[in-house]
Structures are given as structure tokens and as C-alpha cells.
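Left out: one protein chain. Kept in place: all the others.
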């Protein structure tokens, strides 16, 4: 039984706690920390409450750490886990700066084994897995283009143009690298007319263009206030055909003159099974002693690409992405 | 230029008149008759008005007759056309009794050439044509079952349980014979709970079971007040796979939490192109001197099968269909 | 940790063993019995092997029993579990005779608590659950008709016309009762032309008609050698619209002139998640002391309805279903 400590008891942390306690085999939630102790208590069940994340990490009863606290705290906590030699699953971003991500990559490389996994849960989504399986099996030949859309029904205030990239497009950055097994080498960001639902001065929607080491062009629509639902689209165009991410199954209804099906309201519903499978794979990996899933390096690259996107957004230019040499 | 006379200027007749005048090549509407002269005048354009259908049929300027008057008048008008030696396209039913249909078949057989076409317009629908083409091409092997649904959003009062069979299921009777090129040999009719939208005492929906000479079982849902729209479904199950009638193309909309497309409101919209192509084929056939399309015999068989359905409805029994020997 | 003993290490048993050991939280496979000891050993992992199912049931280290042995053994094993006071999840059928099912219902009723669950896994399928949620929420008003199809790509020899009903249609019998919360009161069975892929003398496909206490008509196509894949269809027609079971999500591919998606090859893939969720719910129920899921009574009714179907098949008649009074 892997004893898991959870840092951060907000919405994401609470979801993870519930998943760990009801749907993951071989793990137990033994401790929770949050800046708000009452919030920690609400999700801890029979686990201990720590006032302080560092105390949770140091707790000898904690085998592994799940980080779902606010983004600025990630680097510090991940480094502490590495220091303590404990496996850690950190929600994205791995760190809020490229340098922070690199420090983590280096700290882990200095150790004898892999400990860090980044929370890019889409890699566990059945749809993406099936898409990759078919792509790798040659169903459409060599990929040439990818068209993506990432639409939220809404996100709460305050939010900024930059967040669309660091919180939202970052998922496409990771999934496209994973699907194609290619690096992203250049980025551009375009925005046109903003939706009336966007806060003043916020560019929503945006279109991000990614270019890969293999010459694949990727366009990503990012739309945080698309109103109608949470909708993730991905079509890979290859030399012999195209492959699409399937929409989640939902009962077709015919009523009121329409043939329709529900669109997921948000990412929690859309990716519920992916979150479960991510945690199960993390726990299984620990039990078997072989870490899988997105690495610290993946977290670093995602950070470097999104940072380039932010600069491209500012400058209006197409910018090359420069990565550190991988150790 | 084929000069067409139209009998009946109600909804169906008005639609045919408009189609003839705007979308059919090689035909001209030269005369209209209706019991309501004002109604006739409203659709006649530059054509003559006849008070009396027999006068229209006799009119030397009328080359061919289109019958869209009420069902009880069909037999008389078709027989008069045969008498006059004029090609006639008659809306279904060919006659309101099996004997009436037979009289027409025999009257036509006594002449030297084919003159009668029955208005089973579905045979001209692109979806059905494509389905038949694929079926005939062996896409699913030998057919074994057919599942049909015939749903109207609503139909005006008064209507009866019997009408569902004579006006609605009759289309499936014809299209299944045409698709399979097999005769219907036995019928059963079932009804369960009636919809709250059905008039008192009317069994709506019903399920009609047809058995064919080739051993194919056909189930037909007939639902006159299905509320949500006009929806025609047909799936043929074969030894190697299944084939479905496609839903008409309509733009997918994502809004308000739903991914949807419109369902046609009624048969006029759903089969608009089929009605046009039916008239064009009728006109082309006359110009080329070779009649095609559903024959008087098809009209007779449809009558015989629906009449058996009416008896099966009464008796609750499975009944064999008996057909006259084809001349 | 619920300690589970498994009876039967064939294909279904092996799948359950793997699911228990990799994907279910709170359970452990501690013992396996099979008439073929080597087969038992192959799936037992660290669990004990019993030569004899009765010994497994009696094993004090076994908290609960999962029965996946051949159908004829079910009754004996379930009764032994009841005798031993141990919760049991029994694959369908509960027993091979209606009387056998009744004996189980009565034996359980004589005890102070519910112990028996029947393996109708579809009730745990996300698609059916969502369909029921929408139906219960009034999305289409009162249900009037249900159209079902149950198609296997193929099933191994030998198989009989009867098996299509006892092994295949039985799932529709249960799911329709569960969806509608109505009893089945009458049945008819029709068969037409048999597929060339059916063994000599076997009627495949068949159409089974069910009528419910609420007047709902249900038609079920059963097709064991449909060739193209495993395909389960269900459309509920209500007073205000219709609801359909969604097809499982699969990536759309465009290639070779076609836009397509894969159909599941068999029930193991189609219902993999349902089997997992069934076991998890069974285990969770035991831990919480409240049994949920299909009951012995559900198993009995399924047996009574399929037995009526078999008689209807023989007689060609519509037959009423008679149920014992529920204790």
C-alpha cells in the first residue's frame, strides 16, 4: 500500500483525494496539507493534517507526494521531495519559470533514480491513447499537420491572456510532443477580435502555431470562454489520411426538432477517467519500481515552449524555441 | 415541352405546381382543376382553370396529368386518364380499395403501353438510391432484416389508427419491396401504450411486422405524433454487415452545452429534392417514351399489403398477404 | 480488504481475476478453484488453489465468492455461498432453470441479509447509466417503445438457437427491466432467413418482442454471427423524443475514401469498464455493508422471461410471462 501525502486541498486536490480513496488500488491517503487547515481537514478523511507542506514531505509515514497547490509553490515542493528521495506527482506547471523547471531536472538527474511525474493527465485519456496507437500503427502514414482546439465554457475571474497559454495551451504542447514524438522548435501567437465574454483587454480566443522538429505544423485554438462547453479537439493529418480525437460518448437525444448530445461542462468531467488512470499508473509504477508518465524533462520543455509563446504573444513574431541540452 | 395538367390544388398539389414551374426541365403547367376554383387559380399561374377534373383530363392541350386530389377521387381520375390515353402520375394511394387498384392495373394492361406512375417519391431520394446501390453492389451480403421508423412530428386532426397504415406505413411497404426486390407475404401489427399526444382511442405509435418472400423480417415503427420532428430511419441487416439510410445533412451546431443538428420538420422539407427528381424523371420518361418509376402494380401491391395490415390490426393476428396473379 | 475466492478460471474468470488484482480497490484475490487445476493456477497469482468449489466456499480465508464457472454449476455454488453466509457475485444465468432461480431467491429470503448479486454488468456501463439518468430526468417523457440490437461478430461452435436467448437476449431482458422499471409480461420470437454463417438448423438472426407491464413494446434483434463486430444498440422512444445508447468513443479515421471508426470486436472490450465498475461496486457494497446491483430476484425474472421466450420460439405463439409472487 503506497501511502500518499497530498499538498493542496483546493478543487484539484479534493478531486485527487476522492479518487485516491475510492478508485485507486494500492494507495492510501495518509496526510494532507493546505494553507487553509479547514480545507485540508475536509478532504483528509482518516489522514493526518499538516500545517506545512515541508512537514508533510518530511513525514516518515508519507511514501509519495501529490502536489496540487498553487503553481508558484510547485518548484519548492518538488525540490523538497527530491531532497527527501520521495516520488512526487506534480500538477502542471512543474514550475512557473523555465529556470525553475531546469533546476528540478538537474536536481533529479543528480539522484540515482527518477522521482518526478508531471500531471499531464491527457496522456492517460482513452481517446488520446487510441489515437496514438493508431498513429503509431501507421493508420494515416507520416503526420504532416495537427489541428487542435481547446475550449472552456468559462473560467472564473481574474484571468489573463497569458493564462490561456500557461494553463490551457500547455496541455496541447505536451500532448502534441507525446503524439508525434517530436520537439517543438518555433511558435507564433495570433489573436483577432476578442469575444464579448472576455474581460477587458484579454485576448480570447487566440490561435497558437507550433512547428516541430519533423516539420509538422500545429495550430491550436485556445478559447477560455467558449460558452457552450468544454471541448477538446485534435485532428492529425497524415500523408494517407487523418485521425481525430473522438468526442466522449454521450447518449444521442432527439427532441424539440434537434438531434443532439451533451458536451462536457468542464475538464473534471471530460477527463475524470484520465485522472483516475493517471493516479493508478503512478501508484502502480511506484509498486513496481518503474516510474512512467510525463517526466521532469517534459515539464521543463512544456515550460520552455509556453515561455516562448508568451514572448511571441508580446512581440507578434515567430520565435524559435531553445532548449537546454538534455543531460 | 410536356404540358401538364394538375388535379388538386391543396398543399401537395401546390408544391408540385411550384416545382413544375421552377425546377423541372421540359415541362409546363398548363391547367389546374380543384373543387375550390380559387385554390386552383392560386397555383395555376398562366395555366387554365378547370372546374372539373374530367374536363382537365379531356383538355386536348393537356399531355399528361398529375393527380394530387383527395384519395377517394384517385381511381376515377386515373381510369379517365387511361381512357384518354394520357400518362398520369398519381399521388398514393393509387385507389382506396384493393379492387380499385386492380381495376387500374387491368385497365392499363388492356392498353398497348404503360401510362401510370404512383407517387412513391422515396425511390428518388438520394439516400435511398445510394442505399440500394450499395446493397445491390453486395456491400453487406444477402439482406436478412430491415428496421424502419417513420416518425412525423405531428399530423393534423382528425386522424385514425388506420391512417397510420394507409398514409404512412404504405411508404415503407413500397420502399422495402423496391430495396429488396421481394414481395411481402405476411403482416402483423402491434400497439402498446399510446402517446398522450394521440387522440383518444388512436393507437399511436404502432409496430408493423412485414415478412418477405425471401424470408426477410421487417419491423416498422409508425409514430404520427413523435413531436420532435420528421424522421425516417431504415437499417438493412445483411449477412456481412448493415447499411443505413443517412440522415439528411444539416450543419452541426455546438451551443448551450449541446452538439446538435436540426431534424427536418416535415416530409415536404425532408423529401423536397426527391419530389423534384420524381417529377423530372416522370417528364424525362415521357419525352423519351419510356415510363419508369413505381407502376400501377406497385400501387396495387401497396394497397393489398396495407389492407392486410388493417385486417391484422383488427384481428391481432399474423395474416398472409394474397396477391392477384400479375398479368 | 475483501478477500475474494473465484470459482471458474476460464476466459471470464481470468478476466475477473486480472481486474480484481489490477483495477479494483479494497479487494484481494485469495483463492481460485477450477476443474482444471493448471488453469486455476494460471490465474491465482499468490492465491490458494482449491480442487473443489465447495472447499473454496468453505475456506475461512474467503470473505466473498465470484462465480464464473459453467452455467450448470451456478445454482449449487450460489446455494452453498448462501449456506455459508458469504456474499456472492454470480455470472448470468443465476441458474439454468426457473425453479433453480427460485430456490436461490427463497434460500436468500430465508436469511437475514442480502448476499446474492447477478452479473448483469451492463447496469454499470456509462452509456446505459447516462441513458437511464436522462430517461429518469424526463428528457423524452414517458417511454413507449424500445428498439434493441445485440450483435456478436461471431461465437464459437457449437451453438444453438436457444443460446441466443439464454446467453444473449437475457442481457436485454435485464437492461430493459432496469431502464423502464417495468416487468415483462409477454414475449414472442420470430425468425426469418438464417445467415449463411449460422450453423445448419440454427436460426440466426432472431427478433424477440417483449411487452411490459406499462405497455411498452420492445423489439430485440439478436444476431450471433453478425460478422462485422460486437454492436449493442438501444433506442428508447418516448412521448416527447428518443434517447439512444451511445456507441463507444473511437477515433474517427479518414482514409481510403472512407470516414470510419472501429466497432468493438467483442463484449470483453466493449464492456471492459463496466466489468471493472461492477466488481468495484460489489466490493464497495460489501465494505459498506449494503449490497447493491442486480438481485437474485432479477436473476429469477431474467430466467423466467428467457424460459418463456424459449417456449415462444417452439410454439411460434405470443406467450404471457408468469412470475412467482415476490416475497
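All chains are identified by letter, namely A, B and C, in their written order; residue positions are counted from 1 within each chain.
The definition used in the following text is that contacts are C-beta pairs under 8 Å (C-beta built on N, C-alpha and C of every residue); 3 or more make two chains touch, one makes a residue touch a chain.
Computed from a predicted model, the values in this text were never measured in an experiment.
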Neighbouring shown chains of the undisplayed chain, as defined at the top: A, B, C
Residue touching the undisplayed chain, where the options are B:136, B:244 or B:268: B:244
Touch criterion as defined above, residue of B:36, B:52 or B:256 at the omitted chain: B:256
Contacts of chain C with the absent chain, listed as residue ranges: 153, 227-229, 231, 247, 254-263, 265
Sites on chain A contacted by the missing partner chain, in the whole complex: 141-142, 144-145, 147, 149, 190-197, 205, 207, 209, 211-212, 214-217, 219, 221, 223, 226-228, 237, 239-242
Residue numbers in chain B that touch the chain omitted from display: 22-26, 126-127, 130-131, 134, 139-140, 240-256, 261, 273, 280, 284
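Keep in mind that, in the parts below, only the chains that are shown with their structure count from here on.
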Chain nearest the overall C-alpha centroid of the shown protein atoms: C
Computed distance of Cα centres, chain C from chain A, in Å: 38
Centroid distance [mean C-alpha coordinates] between chain C and chain B, Å: 43
Two or more partner chains touched - positions in chain A: 247, 254-256, 261
